[in-house]
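Starting off with a structure, shown below.
For this view, one protein chain was removed and the others were kept in their places.
And then chain A:
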Amino acid sequence: MGRYVIRRLLQMIPVFIGSTFLIFFMVYALGDPVAALFGDKAPDPATAARIRKDLYLDQPLWKQYVHYMGQIFQGDFGTAFNGQSVTDLMATAFPVTLRLTIVAVVIEVVVGITLGVVSGLRRGKSVDTSLLVLTLIVISVPTFVTGYLLQYLFGVKWGWVRPTVSPDAPFNELILPGIVLALVSLAYVTRLSRTSIAENVKADYVRTAVAKGLPRRRVVTRHLLRNSLIPVVTFIGTDIGALMGGAIVTERIFNIHGVGYQLYQGILRNNSPTVVGFVTILVIVFLLANLLVDLLYAVLDPRIRYA
């Protein structure tokens, strides 16, 4: 088991190098960022040349990449155009997004699995059908619609919560954005766990457990649910990465200064150090989340072993 984890961690190194190079290359392909720094005015050539030199932009791509990687291994992710170091930006943005992700994942897991179990156990009944219709609606409505709608209803019309999140972004202010962010994934979690439960409920081991005379509660939580969670866990694991990087829409609607917002600004301003730095961290998050998922398989299903 320990060996397996170490091997997986080692495998991350080539993935990490390859993905950062791809990102670096793609951001580079977006073009020269310096011209946009001057607004409507034409850039002054001498000043622009200086900025390019300082940002290492006058070097060929591969040299830029080597220079950048060298910096990263010294813990320096470069400097954004407004003079802040990218590490500073990360230190403020990631905790905020992490809190938002935690809120969203908790909602997904608790509500999604509960609904999934309820409808899976009552397959074909009216509860099941109505939940299916409901999840279909939620999946088909885009995030910005639910975001603006819930913000307007809860924040402006009824005034139950502040429509926007303050810079500190404490957990209680993140509940509404968390719900918006979780909604689509929640529908998937519901559907996945429903299908899985509905299948496994006919399995031999469930029948055995019922025949042993175990209480229904125990059959459902200990035997049925645990075995049915594997696809759901896989989904949530990959979803964590998607939620952390893909919260751009939600973060903009609710004024959350997190990863999505920084990425958006970075892309708009062609600010390669910000974009590459943030995406690099997101790649690591993705890799680790995947590792966690694989390890959780073994916890959920003792038949799966890692040597």
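Assorted remarks:
We adopt the following convention: a residue touches a chain if its C-beta (ideal position, glycine included) is under 8 Å from a C-beta of that chain, and two chains touch if they have at least 3 such contacts; residues count from 1.
Heads up, the rule we're going with is that contacts and distances are computed from a predicted model.
A single chain of the complex does not appear, and UniProt lists its protein name as "Peptide ABC transporter substrate-binding protein", one of "Phosphoribosylformylglycinamidine synthase subunit PurQ", "Multicomponent K+:H+ antiporter subunit C", "Peptide ABC transporter substrate-binding protein" or "Two-component system, chemotaxis family, response regulator CheY". Residue-wise, the contact with the chain that is not shown comes from A:163, picked out of A:78, A:163 or A:273.
Set against the missing chain, the residues A:119, A:227 or A:270 yield one that touches it, A:270. Take chain A: the residues that touch the chain left off the picture are 1-2, 5, 30-33, 35-47, 49-51, 54, 81-84, 88-89, 91-92, 94-96, 98, 148, 151-152, 155-156, 159, 162-164, 166-169, 251-257, 261, 264-265, 267-270, 281, 284-285, 288-289, 291-292, 295-296, 298-299, 302.
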